[in-house]
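For reference, the structure I am asking about is given below.
Only one protein chain is missing; all other protein chains are in place.
As written, the chains take the letters A, B, C and D, and residue 1 is the first residue of each chain.
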Amino acid sequence: MTDASAARSKPASPLRDIWSQFRSHKGAVFGLCVLGFLIVAVLIGPWLWVPEKLTVAQAIKLKNQGPSFRFPLGTDQLGRDMLGRMLLAGRISLAVGMVAMTIAIVFGTLIGILAGYFRRLDGPLMRLADMFLALPLIPLLLVMVMLFRDRIASLIGPELGAFTLIVCAIGITSWMATSRIVRGEVLTLKEREYVIAARSIGVRPKRIILRHILPNVVSPVMVAATLGVADAIITESVLSFLGLGFPPDFPTWGRLLYDGLQYMQVYPERVVWPGLAISLTVLSVNYIGDGLRDALDPRIRGR
Amino acid sequence: MPDGALPVLDVRGLKTVFRTRGGEVHAVNSVSFMLRPGELLGVVGESGSGKSVTMMSLIGLLPSPPAEVRAGQVMLGDRDLLKIGPRALQDVRGAKVGFVFQDPMTSLNPVFTVGSQIMEPLMRHMGMNRAEARKRATELLALVGIPDAQKRLKAYPHQFSGGMRQRVMIAIALACDPDVLIADEPTTALDVTIQAQIIELVKDLRQKLGMAIIWITHDLGVIAGIADRVMVMYGGQVVEQAPVAELFADPRHPYTRALLKTIPSLTGERGARLQVIEGQPPIMTAEPVACPFRARCAHAFARCEAENPQRRAVDDRPVGLGHDVACHWSPEGV
Amino acid sequence: MLTFTLRRLLLAIPILLVISLVIFLLVDLAPGSPMAEIPLTVPPDVRQKMIEALGADQPVFVRYLLWLKQFFWIEPMTLYDGWFGTSIVEGQQRILSWQSRSPVFTIIGQRLPQTLIVVGTAYLVGIMIALPIGIYSAYRQYSFFDQVGTLFAMIGFSVPTFFSGTLLIIIFAVWLGWFPTKYDTMLEVTDWQSFLQQVKQMALPVMTLGLANAATISRYMRSSMLDNMTMDYVRTARAKGMDEKVVVLRHVLRNSLIPVVTVIALGIPSIFGGAIITENLFGVNGIGAALIGAIHANDLPMVQTLAFIFAVLIVLFNLIADILYGLLDPRIRYD
Amino acid sequence: MLDASPLPLVRVRDLKMHFPIYAGLLRRRAGEVKAVDGVSFDIMPGETLGLVGESGCGKSTVGRALLRLYTPTAGSVVIDGEDVATLSPEALRKKRPTMQMVFQDPQASLNPRMTLAAIISEPLDEHTDWSGERKLDRVHELMDQVGLNRAFANRYPHEFSGGQRQRIGIARALALNPKFIVCDEPIAALDVSIQAQVVNLLEDLQERLGLTYLFISHDLSMVRHIADRVAVMYLGQIAELSPRDDLYARPLHPYAQALLSAVPEPDPVREATRKRIILTGDVPSPANPPAGCNFCTRCPKVFDRCRVEEPRLAEVEAGRFVACHLYGDTNKTAG
Partner (left out) sequence: ERGTDGEVKLTFPQAVSIMNPYLTGGTKDIYAASMVLEPLAGLTPEGVLIPKLVTEIPTKENGGISEDMTSITWKLLPDLKWSDGTAVTADDAVFTWQYCTDPAGGCSQATKYEGVASVEAVDASTIKVTFSGPKANPYTAFVSALAPLLQKKQFEACLGAAAPTCTDANNMPVGTGPFMVTGFTVNDTVQMAANPNYRDPAKPAFATAVIKGGGDAEGSARAVMETGEFDYAWNTQIPPETQESMKAAGKGEFVVAFGTLVERIEMNTTDPDPALPEGERATAKHPHPILSDIKVRTALSKAIDRSILVEVGYGAGGKPTCNVIPGPEGWASDNEGCIAQDMEGAKALLDEAGWKDSDGDGIRDKDGKKLHILYQTTVNPIRQDFQALIKDWWTELGVDVELKAIDPGVFFGGDPGSPDTFQKFYADVEMYANNSESPDPESYLGQYQCKNAPSPETQWQGENINRFCTPEYDALYATLATTTDIAARQEIAKKLNDMVTKDSMIVVPLVHRGTLSAHSNSLGGVQINAWDSEMWNAADWFRVK
């Protein structure tokens, strides 16, 4: 039973532990599969599924078709293949959702931690958050786009420029909730004895934050992240709708959804596909978040 | 203590396991003991020896999953608590069996007043209305020695010191005049002057109310002061059980013997070094087939590897009532 | 507690002033002009005249100072005059909407009731749906119910209201014909009949918003419950022999509600802010619809005023959330 | 004794740690919790000073202020020639390996998300540039030293019983071979067989490495075993500071007398006959200590002078310092 002279055990890689717990979370695996499928689909899909090249006249004759072998998801009001458009749209939407969410989360967590950990920064940073919360979003985005679109576009091209701008715009207007939650957690964590213990060892604030505080704010951040993806994808569609988003010939799920609304009654599948894609993304991110949260918490992992 | 009185609590062959990622943890293995009316049973044993798990298993307080009570019988009067189902168990908890936990800081609900937390079981089990319950709660607070009880009912737990909170816990446990009071290290988190107050209180209450008490502790000093009988646990098993004086005078199990030697005394000779029990507590990942203490035991021999010793009586009193020990070795020779 | 509140209120004043300036500059910097909706047939010189008549050609700071004066002096005094029949600020220009030339506060006054009724009801309905779902999901974590609840919440997040609203219209108004699609703001509730009608016309917007609200709040509720479920005092409550119902619905819930209530309080400004898309979709003439209309029409005084009021509410409800926390959690006392 | 011996390793003079209470509109200081109010003592190299006293009397605060986990309000803490109380952050960090702490609450002082190995090697990560291999060796060595099975290296704190957790904390404190360790009730949650191991271990280490301890505990029998001198604290001040044997044989201060009589003896016969001094009431609030002697509210031997005049810690017998009016005015004072 007891074997004091046990051969020295290598520290098990925490990643492997986390992974094995993650794997045992059915929802998380489901989420990972779905999200993985979506990502793979939009990444390599456009190469695998090359829609027929049709002239406008031909395409128009095929408009608003239901799903068929030729057009697995049907066609839109201009006779464009929906599958092809969904795949292209997914690339942008997924990228926007993930990147903008990441920006918001990173930003929010950073500010939350700084505010919670360093007393002096607390007041100013939280007032900043208040201010951002109170700012009217749409004029803010309009101003940002007006000021920076051309400049960024001339640097890195219109599409990438639009992407950068949108992602940043969404990111920096949605970090506040995260930062508040994180700050609250940090304030209590900071007084925990293990944090004091770390201080007594002389651990630098940076490492205290990274090792002791950050892992413990993961779970609220995960919730925020889940919401963030959905929010970002939808905000992107609103931006496109206001003409602030991508060039109009770049489909995104949000835009397809919005466009499809007009046809919802006649051709419901037009909204079903993008709606489904967005929901699936959000759902899978949520489940992954759940799984990750459990996997990162050794107390739960033990079960 | 009338030896022949029927036990209020009779536990037989209790087995509890935890299902964990690393396999099952057999935290409690075939634990049997009985508790007679008015008796104070002290339970000592190493940290992790299964004291808390045993007691919580009795009245279904372990979260399931991961815990699972595998086998056994817990007779409270003539009912088997493991069989009566969750509803009936609720009627037992708090009413027939009171529980006091170790950490008074976190064991009280921070958002309810002390009074309402004491009144809750009164209204639940005794069918009292608010006014009656409040009256009784005031009495209880006074009983556990909190002055100005009437006013203190309205206070919140954070406004009480640790000792006072533990008194509140005791008041809650005593509220419905339980037959059995289980105190799981009730004074460990407190310091000595307060511990002394609490111990005096419990002694006092026991005299007044006459219930049976199970008192879990690390502190053999505390046991010596209050217990009638002592049960020593090791590795999820009961290794020795005896009336308190006999145990201190004539410990039979090597673990008990070692334990008694490790304690520094306040008044006696001050040795240069404390006696220690070498080695490590066992990892209980499988059903034990050998003696759990064998690795640390000075007297271990071949049989200890092969067979998990059964409890046997040291004298002619039956196992569980007199002095018994679970060991293949005996001081008189095998 | 009182001094704490006062202190926070005092501190809020400079912050709000900064916010108002930032909002003003932002709104002003934003491209677009109040003339965008004027038909192209109107020639430039006429447009120029119209802009001058609006005062929109003044420098930003002049307009900002004027707005400050109007907001903090003329408008409150107008209210005062209205109540006491005095005429302190009679004849002084109030904040006028560029779009409709009506005083902004009159418009807000007209619209606030609709927003409060519809969005507020939706918020309540959302909370009422969310709490039980959140509680039960946490109590039976990973159960079928929990999974369905999660699914429901996720759909609530991921479906934009322009989509769910339209879907509800098609199902309930077009196919089933149960509810109207346009909110009649002129309806006065006088009897049972008109009350029913009011309920009917609120049904769709309330459902649309309620779904979205319920989704968020139920998540918070669930995670807060989960946090508290493993606390020691829960074990104590069980040891006292309390029913599972009492343990969960009294002990755990009361503790779990503390953060949730503050989250709910933080969401209240959005009730006043209205639900932009939903209000627009169903023709509820609330604040949200006013804001989006004003933004589209570049009605700066309206946008500025609404945005600022919104900022005030956010700051205020942050304070309220803090105070609530203190009231609900006996461990916290503001000195 | 204080001035006769070589230079002390730790020299505390008039240490005060007041936690401010803020109140009012502008968050003015409204008062203070006098957690530690003028404490002076020396600890010789290789010596163990026991610090005992009731809960909340400021023992932990003394310990933490010594290590500059709190910045003291007043006083000096000279450790190994440097005044820790005023050191710059970077110098302090460099200094940390010399002085370590073992914490009171084994559950709370371990990060639930770190494995045992990670926890123990954290000081090594911070202060050494050893290879992973070497650190692991050291971790295993430390685990052996404190009696933890090497197989546990990759477990998490929650997987251990209370006692095992505390050994992790001790191992962590030992990792950098400190000179001075503040043990803040390190054995409170350990079971006796382990207590003995740990105490022996601490003693061994002291012998081998010449460690110096401040040993905070309420287990007076263990303090008797391990400490050379013992300070009895009450309400932020030292009531009695005596060599061990003198104190246990004949406590002078009434509080020390009550404390010693409260300790249970592991002997049923003696326990049954022993007379205890049971104090009544609780410790007064350190934010509002009584006038005169701190102990006057609970003292069985209180007389009038105690209520008006604060007694000073004075040497009443050789090496024995007591703060009590019972022992009259003495010429020499500590510190």
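The criterion applied here is as follows: contacts are C-beta pairs under 8 Å (C-beta built on N, C-alpha and C of every residue); 3 or more make two chains touch, one makes a residue touch a chain.
Here the structure is a predicted model, which is why all the values come from computation and not from measurement.
**Q** Among the chains present, which touch the one that was left out?
**A** Hidden chain, whole complex, touched shown chains: A, C.
**Q** Which residue among C:L17, C:V174 or C:L249 touches the omitted chain?
**A** Only one listed residue reaches the unshown chain, and that is C:V174.
**Q** Going by the touch rule given at the top, which residues of chain C touch the chain that is not shown?
**A** Touching the missing chain: residues 31-33, 35-44, 46-54, 93, 96-97, 99-103, 106-107, 110-111, 169, 173-174, 177, 180-182, 184-186, 280-283, 285, 289-290, 293, 295-298.
**Q** So which bits of chain A touch the chain we can't see?
**A** Looking at chain A, the ones touching the missing chain are residues 55-57, 60, 63-64, 77-78, 80, 142, 146, 150, 154, 158, 240-244, 247-249, 259, 261-263, 265-267.
Just so it is clear, only the chains that are shown with their structure count from here on.
**Q** Using the stated contact rule, I'd like to know whether B-D or B-C comes out ahead in C-beta pair count.
**A** Most C-beta pairs in contact, of the two: B-D.
**Q** Quick check: how many Å separate the C-alpha centres of chain B and chain C?
**A** 55
**Q** At what distance in angstrom does the C-alpha mean of chain D lie from that of chain A?
**A** Taking the average C-alpha coordinate of chain A and of chain D, the gap between them is 50 Å.
**Q** Among the residues of chain B, which ones contact at least 2 other chains?
**A** 20, 280, 283
**Q** Two or more other chains touching the same residue: where does that happen in chain A?
**A** Only 2, 4, 301-302 qualify.
**Q** Any idea which chain A residues touch chain C in the complex?
**A** Contact set of chain A toward chain C: 27, 127, 130-131, 133-136, 138-140, 142-143, 146-147, 219-220, 223, 226-227, 230-231, 233-234, 237-238, 254, 257-258, 261, 264-265, 271, 275, 278-279, 281-283, 286-287, 290.
**Q** Where on chain C does chain B make contact in their complex?
**A** 230-233, 235-244, 246, 251, 254-255, 258, 328-331
**Q** Report the residues of chain B in contact with chain C in the complex, numbered from low to high.
**A** Those residues of chain B that touch chain C are 59, 61, 63, 86, 90-95, 98-99, 101, 103, 106-112, 120-121, 124-125, 156, 158, 169, 172-173, 175.
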